[in-house]
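Take a look at the following structure, please.
Note that this complex is displayed minus one protein chain, with the remaining chains in position.
The block that comes next holds chain A.
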Amino acid sequence: MYNSLELNESVRQALDLHSQSLIKIAFAYLKNIADAEEVAQEVFLAYLQKRPVFENSEHEKAWLIRTTINKSKNMLKTGWFKSRNPVPEDLSYLPREENDVLQAVLALDKKYRIPIHLHYYEGYSIQEIAAILQSKPATVGTWLARGRLILKEKIGGLEDEEICL
């Protein structure tokens, strides 16, 4: 168990270390930075309220990512989120190539998008992604392969890239 000082410190550290990762994962899900930041805040609130005990920092990060994904899914299911017609996030400030790639990934179905994000942005292996998404490694491998295939058709590349099993 934490005392409140230790908890403050661990939350502060988690915020410093992982807030960007969590916002980006939620963004990959929700395609909107404001919503992504709201989800990330909820995740840290859950961290504070549930006070989970972790074996190490990787365990902590995996828990935070898993919670972010769950909360993003919940937000997608809410009535107000479905009913609204949001303005697409303005990414025009990115260099053209990066903008194209990001838009292509965001246009993917989320079952391909999230493994692609976890692999290419967070650098997780298939096994690690499978553990986070609570799926089989083979399934994750298939999602990654299909996602890359779709991206290849849209923007090219990726043919000589491999993902370590």
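Note that a contact is a pair of C-beta atoms (placed from the backbone, for glycine too) under 8 Å apart; a residue touches a chain by one contact, two chains touch by 3 or more; residues count from 1.
The rule we apply is simple: contacts and distances are computed from a predicted model.
**Student:** Name the absent chain by its UniProt protein name; which of "Cytoskeletal protein RodZ", "Putative multiple sugar transport system ATP-binding protein", "Cell elongation-specific peptidoglycan D,D-transpeptidase" or "Sarcosine oxidase subunit beta" is it?
**Tutor:** Cross-referencing UniProt, the chain left out corresponds to "Cytoskeletal protein RodZ".
**Student:** Out of A:N8, A:S57, A:N74 or A:Q127, point to the residue that touches the absent chain in the complete complex.
**Tutor:** From the options A:N8, A:S57, A:N74 or A:Q127, the contact with the absent chain belongs to A:N8.
**Student:** Among A:F44, A:W63, A:Y124 or A:W143, which one touches the chain that has been omitted from the display?
**Tutor:** Only one of A:F44, A:W63, A:Y124 or A:W143 touches the chain omitted from view, namely A:F44.
**Student:** Suppose we count only contacts with the excluded chain; which residues of chain A make the list?
**Tutor:** 4, 7-8, 11-12, 15-16, 19-20, 23-24, 27-28, 33, 36-37, 40-41, 44-45, 48-49, 89, 91, 93-95, 97-99, 101-102, 104-105, 116-117, 120-121, 151-152, 155-158, 161
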